[in-house]
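Have a look at the structure below, then the notes.
For this depiction, one protein chain was excluded, whereas all remaining protein chains were kept in their positions.
So, chain A:
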Amino acid sequence: MKPAAFAWERPASLDALLDRVADAQGHVKLIAGGQSLGPMLNLRLVEPDLVLDITGVPDLRQARVEGDALVLGACVTHADIEDGRVPDLTGGALQRVAAAIAYRPVRNRGTVGGSLVHADPAADWVSALIALGAEVDLARRGERRRLPVERFVTGALDVALRPGEILLGVRVPARPAATAWGYVKHCAKIGEFAHAIGAVRLDPAAGTGRAVIGALEGPPLLFADARPLFGGRIGPDFAARFDGQAADAALLSAGLADAVARHVHVTVLARAVAQAAKPTPLPLPEAA
(Lines give C-alpha, C1' and ligand atoms only; values in the text may rest on other atoms or scores of the structure.)
Protein backbone atom coordinates (compact mmCIF):
# COMPACT_ATOMS: atom_id res chain seq x y z
CA MET A 1 0.00 0.00 0.00
CA LYS A 2 2.82 2.41 -0.78
CA PRO A 3 2.67 4.52 -3.95
CA ALA A 4 5.20 4.06 -6.73
CA ALA A 5 7.86 6.78 -6.67
CA PHE A 6 6.94 10.17 -8.10
CA ALA A 7 8.40 13.65 -8.17
CA TRP A 8 6.60 16.39 -6.24
CA GLU A 9 6.32 20.07 -7.02
CA ARG A 10 4.28 22.77 -5.36
CA PRO A 11 4.02 25.89 -7.51
CA ALA A 12 3.34 29.06 -5.53
CA SER A 13 1.42 30.96 -8.22
CA LEU A 14 -1.18 30.26 -10.88
CA ASP A 15 1.14 31.30 -13.72
CA ALA A 16 3.85 28.98 -12.45
CA LEU A 17 1.31 26.15 -12.19
CA LEU A 18 -0.05 26.68 -15.72
CA ASP A 19 3.50 26.85 -17.12
CA ARG A 20 4.42 23.63 -15.38
CA VAL A 21 1.26 21.81 -16.53
CA ALA A 22 1.95 22.98 -20.08
CA ASP A 23 5.62 22.00 -20.16
CA ALA A 24 5.95 18.96 -17.88
CA GLN A 25 6.85 15.70 -19.57
CA GLY A 26 5.44 12.28 -18.78
CA HIS A 27 2.40 11.38 -16.74
CA VAL A 28 1.49 14.40 -14.61
CA LYS A 29 -1.29 14.45 -12.00
CA LEU A 30 -2.57 17.45 -10.09
CA ILE A 31 -3.37 16.97 -6.42
CA ALA A 32 -5.43 19.19 -4.11
CA GLY A 33 -6.69 17.51 -0.93
CA GLY A 34 -5.76 14.07 -2.22
CA GLN A 35 -8.81 12.32 -0.81
CA SER A 36 -9.66 10.70 -4.16
CA LEU A 37 -6.24 10.55 -5.80
CA GLY A 38 -4.50 9.43 -2.58
CA PRO A 39 -6.18 6.02 -2.42
CA MET A 40 -5.46 5.44 -6.12
CA LEU A 41 -1.79 6.33 -5.62
CA ASN A 42 -1.55 4.11 -2.54
CA LEU A 43 -3.16 1.22 -4.43
CA ARG A 44 -0.75 1.92 -7.33
CA LEU A 45 -3.67 2.21 -9.68
CA VAL A 46 -2.14 5.53 -10.69
CA GLU A 47 1.63 5.80 -11.10
CA PRO A 48 2.43 9.34 -12.24
CA ASP A 49 5.93 10.64 -12.94
CA LEU A 50 5.12 14.00 -11.37
CA VAL A 51 2.53 15.12 -8.85
CA LEU A 52 1.77 18.85 -8.85
CA ASP A 53 0.37 20.04 -5.53
CA ILE A 54 -1.94 22.96 -6.36
CA THR A 55 -2.80 23.94 -2.78
CA GLY A 56 0.01 26.50 -2.59
CA VAL A 57 -1.69 28.69 -5.23
CA PRO A 58 -3.57 31.50 -3.42
CA ASP A 59 -6.01 32.08 -6.35
CA LEU A 60 -7.40 28.57 -5.92
CA ARG A 61 -8.06 29.03 -2.20
CA GLN A 62 -10.54 31.89 -2.42
CA ALA A 63 -14.29 32.25 -2.40
CA ARG A 64 -16.10 35.38 -3.51
CA VAL A 65 -19.46 36.62 -4.75
CA GLU A 66 -19.50 37.86 -8.35
CA GLY A 67 -22.83 39.35 -9.34
CA ASP A 68 -25.40 36.70 -8.46
CA ALA A 69 -22.91 33.82 -8.44
CA LEU A 70 -20.73 32.32 -5.75
CA VAL A 71 -17.26 31.59 -7.11
CA LEU A 72 -15.43 28.85 -5.23
CA GLY A 73 -11.73 28.24 -5.89
CA ALA A 74 -10.85 24.66 -6.78
CA CYS A 75 -9.13 24.10 -3.41
CA VAL A 76 -12.08 25.12 -1.21
CA THR A 77 -12.85 22.10 0.98
CA HIS A 78 -16.14 20.41 1.81
CA ALA A 79 -15.57 21.42 5.46
CA ASP A 80 -15.09 25.08 4.41
CA ILE A 81 -18.59 24.95 2.91
CA GLU A 82 -20.03 22.85 5.77
CA ASP A 83 -18.73 25.29 8.41
CA GLY A 84 -19.92 28.39 6.58
CA ARG A 85 -16.47 29.82 5.83
CA VAL A 86 -17.69 30.71 2.35
CA PRO A 87 -20.66 32.99 1.51
CA ASP A 88 -24.00 31.24 1.04
CA LEU A 89 -26.13 32.19 -1.96
CA THR A 90 -27.99 28.90 -2.18
CA GLY A 91 -30.12 28.99 0.94
CA GLY A 92 -27.98 26.35 2.62
CA ALA A 93 -28.11 23.91 -0.31
CA LEU A 94 -24.33 23.69 -0.73
CA GLN A 95 -23.86 23.43 3.02
CA ARG A 96 -26.20 20.47 3.33
CA VAL A 97 -24.50 18.62 0.47
CA ALA A 98 -21.02 19.34 1.87
CA ALA A 99 -21.88 18.24 5.40
CA ALA A 100 -22.85 14.74 4.25
CA ILE A 101 -19.76 13.96 2.13
CA ALA A 102 -17.72 11.03 3.45
CA TYR A 103 -16.30 11.72 6.95
CA ARG A 104 -15.11 14.84 8.75
CA PRO A 105 -11.36 14.06 8.41
CA VAL A 106 -11.95 13.59 4.67
CA ARG A 107 -14.00 16.80 4.42
CA ASN A 108 -11.19 18.73 6.11
CA ARG A 109 -8.92 18.06 3.12
CA GLY A 110 -11.14 16.99 0.22
CA THR A 111 -11.90 19.82 -2.23
CA VAL A 112 -14.78 20.74 -4.48
CA GLY A 113 -12.45 21.11 -7.48
CA GLY A 114 -10.71 17.80 -6.90
CA SER A 115 -14.03 16.00 -6.60
CA LEU A 116 -15.27 17.47 -9.90
CA VAL A 117 -12.09 16.68 -11.82
CA HIS A 118 -11.96 13.15 -10.41
CA ALA A 119 -15.56 12.82 -11.69
CA ASP A 120 -16.56 9.71 -9.83
CA PRO A 121 -20.21 9.27 -10.90
CA ALA A 122 -21.16 8.62 -7.27
CA ALA A 123 -19.57 11.82 -5.94
CA ASP A 124 -21.94 14.40 -4.45
CA TRP A 125 -20.71 17.55 -6.20
CA VAL A 126 -20.96 15.99 -9.67
CA SER A 127 -24.74 15.65 -9.30
CA ALA A 128 -25.51 18.52 -6.92
CA LEU A 129 -23.68 21.19 -8.92
CA ILE A 130 -25.33 20.09 -12.16
CA ALA A 131 -28.73 20.39 -10.49
CA LEU A 132 -27.84 23.86 -9.19
CA GLY A 133 -26.86 24.95 -12.71
CA ALA A 134 -23.22 25.60 -11.81
CA GLU A 135 -20.38 26.23 -14.25
CA VAL A 136 -16.65 25.54 -14.08
CA ASP A 137 -13.87 27.97 -14.92
CA LEU A 138 -11.01 26.30 -16.78
CA ALA A 139 -7.62 27.66 -17.74
CA ARG A 140 -4.53 26.76 -19.62
CA ARG A 141 -1.60 29.01 -20.46
CA GLY A 142 -2.98 32.07 -22.22
CA GLU A 143 -6.53 30.72 -22.45
CA ARG A 144 -9.63 30.65 -20.27
CA ARG A 145 -13.04 29.13 -20.83
CA ARG A 146 -16.21 28.33 -18.95
CA LEU A 147 -18.41 25.22 -19.21
CA PRO A 148 -21.61 24.09 -17.53
CA VAL A 149 -20.76 21.24 -15.15
CA GLU A 150 -22.94 18.84 -17.17
CA ARG A 151 -20.68 19.40 -20.18
CA PHE A 152 -17.52 19.18 -18.08
CA VAL A 153 -18.29 15.70 -16.71
CA THR A 154 -18.23 13.44 -19.77
CA GLY A 155 -18.13 9.95 -18.25
CA ALA A 156 -17.06 7.86 -15.30
CA LEU A 157 -13.76 9.45 -14.15
CA ASP A 158 -13.75 11.37 -17.43
CA VAL A 159 -13.89 15.15 -17.87
CA ALA A 160 -13.55 17.66 -20.70
CA LEU A 161 -10.14 19.00 -19.60
CA ARG A 162 -7.81 19.51 -22.55
CA PRO A 163 -4.05 18.96 -22.43
CA GLY A 164 -2.44 21.53 -20.17
CA GLU A 165 -5.80 22.67 -18.80
CA ILE A 166 -6.79 22.87 -15.14
CA LEU A 167 -9.98 23.64 -13.23
CA LEU A 168 -9.76 27.04 -11.52
CA GLY A 169 -13.06 26.93 -9.69
CA VAL A 170 -16.78 26.57 -9.85
CA ARG A 171 -19.46 29.26 -10.23
CA VAL A 172 -22.69 28.47 -8.41
CA PRO A 173 -25.66 30.69 -9.28
CA ALA A 174 -27.69 32.12 -6.43
CA ARG A 175 -30.80 30.18 -5.54
CA PRO A 176 -33.73 32.57 -5.06
CA ALA A 177 -35.80 31.95 -1.94
CA ALA A 178 -38.78 31.05 -4.12
CA THR A 179 -37.04 28.03 -5.61
CA ALA A 180 -37.30 24.63 -4.01
CA TRP A 181 -34.27 22.42 -3.50
CA GLY A 182 -34.06 18.75 -2.70
CA TYR A 183 -31.00 16.54 -2.56
CA VAL A 184 -31.08 12.92 -1.38
CA LYS A 185 -28.50 10.17 -1.70
CA HIS A 186 -28.73 6.52 -0.84
CA CYS A 187 -25.79 4.87 0.91
CA ALA A 188 -25.83 1.45 2.56
CA LYS A 189 -23.21 2.70 5.05
CA ILE A 190 -22.87 6.32 6.12
CA GLY A 191 -20.05 8.05 4.28
CA GLU A 192 -19.59 5.52 1.51
CA PHE A 193 -20.05 6.28 -2.16
CA ALA A 194 -23.71 6.73 -3.02
CA HIS A 195 -25.65 4.00 -4.80
CA ALA A 196 -28.23 6.51 -6.01
CA ILE A 197 -28.56 10.31 -5.98
CA GLY A 198 -31.58 12.47 -6.69
CA ALA A 199 -31.48 16.27 -6.91
CA VAL A 200 -34.08 18.87 -7.92
CA ARG A 201 -34.03 22.65 -8.18
CA LEU A 202 -37.55 23.81 -8.97
CA ASP A 203 -39.11 27.24 -9.40
CA PRO A 204 -42.86 26.69 -8.97
CA ALA A 205 -43.65 30.38 -9.58
CA ALA A 206 -41.87 30.42 -12.94
CA GLY A 207 -42.95 26.87 -13.76
CA THR A 208 -39.39 25.74 -14.49
CA GLY A 209 -36.90 23.38 -12.91
CA ARG A 210 -33.93 21.07 -13.23
CA ALA A 211 -33.61 17.51 -11.98
CA VAL A 212 -30.66 15.14 -11.81
CA ILE A 213 -30.38 11.40 -11.32
CA GLY A 214 -26.83 10.60 -10.26
CA ALA A 215 -24.56 7.78 -9.14
CA LEU A 216 -25.18 6.01 -12.44
CA GLU A 217 -22.29 4.30 -14.22
CA GLY A 218 -21.65 7.24 -16.52
CA PRO A 219 -22.33 10.95 -16.09
CA PRO A 220 -25.51 11.99 -14.26
CA LEU A 221 -28.80 12.04 -16.12
CA LEU A 222 -29.88 15.68 -16.31
CA PHE A 223 -33.43 16.87 -16.93
CA ALA A 224 -32.58 20.44 -17.94
CA ASP A 225 -36.33 20.92 -18.25
CA ALA A 226 -37.89 18.87 -15.48
CA ARG A 227 -41.50 19.52 -16.48
CA PRO A 228 -41.98 16.04 -18.02
CA LEU A 229 -41.33 14.60 -14.55
CA PHE A 230 -44.32 16.55 -13.24
CA GLY A 231 -46.93 15.84 -15.88
CA GLY A 232 -45.75 18.73 -18.05
CA ARG A 233 -46.21 21.51 -15.48
CA ILE A 234 -44.26 22.60 -12.39
CA GLY A 235 -46.52 24.44 -9.98
CA PRO A 236 -46.86 24.82 -6.21
CA ASP A 237 -48.36 21.31 -6.19
CA PHE A 238 -45.24 19.78 -7.80
CA ALA A 239 -44.75 17.15 -5.09
CA ALA A 240 -48.19 15.66 -5.77
CA ARG A 241 -47.59 15.78 -9.51
CA PHE A 242 -44.26 13.91 -9.50
CA ASP A 243 -44.45 11.13 -12.09
CA GLY A 244 -42.12 8.28 -11.16
CA GLN A 245 -42.98 6.46 -14.37
CA ALA A 246 -41.60 9.34 -16.44
CA ALA A 247 -38.32 9.12 -14.51
CA ASP A 248 -38.29 5.35 -14.93
CA ALA A 249 -38.83 5.66 -18.68
CA ALA A 250 -36.00 8.19 -18.94
CA LEU A 251 -33.65 5.85 -17.08
CA LEU A 252 -34.68 2.96 -19.31
CA SER A 253 -34.02 4.94 -22.48
CA ALA A 254 -30.68 5.99 -20.99
CA GLY A 255 -29.79 2.30 -20.88
CA LEU A 256 -30.49 1.37 -17.28
CA ALA A 257 -31.89 -2.09 -17.95
CA ASP A 258 -32.01 -3.34 -14.35
CA ALA A 259 -35.53 -2.75 -13.02
CA VAL A 260 -34.38 -2.89 -9.39
CA ALA A 261 -31.68 -0.26 -9.97
CA ARG A 262 -34.23 1.95 -11.73
CA HIS A 263 -36.63 1.55 -8.83
CA VAL A 264 -33.92 2.65 -6.36
CA HIS A 265 -33.01 5.70 -8.45
CA VAL A 266 -36.66 6.72 -8.98
CA THR A 267 -37.40 6.30 -5.27
CA VAL A 268 -34.42 8.44 -4.30
CA LEU A 269 -35.48 11.12 -6.81
CA ALA A 270 -39.00 11.02 -5.38
CA ARG A 271 -37.53 11.61 -1.91
CA ALA A 272 -35.60 14.59 -3.24
CA VAL A 273 -38.84 15.99 -4.66
CA ALA A 274 -40.58 15.43 -1.32
CA GLN A 275 -37.72 17.16 0.48
CA ALA A 276 -37.96 20.12 -1.91
CA ALA A 277 -41.63 20.50 -1.00
CA LYS A 278 -40.83 20.94 2.70
CA PRO A 279 -40.32 24.44 4.03
CA THR A 280 -36.71 25.58 4.20
CA PRO A 281 -34.40 25.84 5.94
CA LEU A 282 -34.01 22.15 6.57
CA PRO A 283 -31.81 20.92 9.38
CA LEU A 284 -28.38 19.75 8.37
CA PRO A 285 -28.36 16.09 7.39
CA GLU A 286 -26.80 13.63 9.74
CA ALA A 287 -23.21 13.68 8.65
CA ALA A 288 -20.28 11.61 9.65
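Operating definition for what follows: a contact is a pair of C-beta atoms (placed from the backbone, for glycine too) under 8 Å apart; a residue touches a chain by one contact, two chains touch by 3 or more; residues count from 1.
The definition used in the following text is that contacts and distances are computed from a predicted model.
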Hidden subunit of the complex - UniProt protein name among "Biopolymer transporter ExbD", "L-serine deaminase", "2Fe-2S ferredoxin-type domain-containing protein" or "Na(+)/H(+) antiporter subunit D MhnD": "2Fe-2S ferredoxin-type domain-containing protein"
Sole contact to the chain not displayed, among A:A22, A:V65 or A:A156: A:A156
Hidden-chain contact residue, picked from the options A:G92, A:P148 or A:G191: A:G191
Selected residue (touches chain absent from view) among A:D19, A:D49, A:D203 or A:D243: A:D49
Positions on chain A contacted by the hidden chain, ascending: 1-12, 27, 29, 31-35, 37-51, 53, 55-56, 58, 60-63, 73, 75-77, 79-80, 83, 85-86, 102-106, 108-111, 118-119, 121, 155-158, 189-191, 193, 216-218, 251, 253-258, 261, 286-288
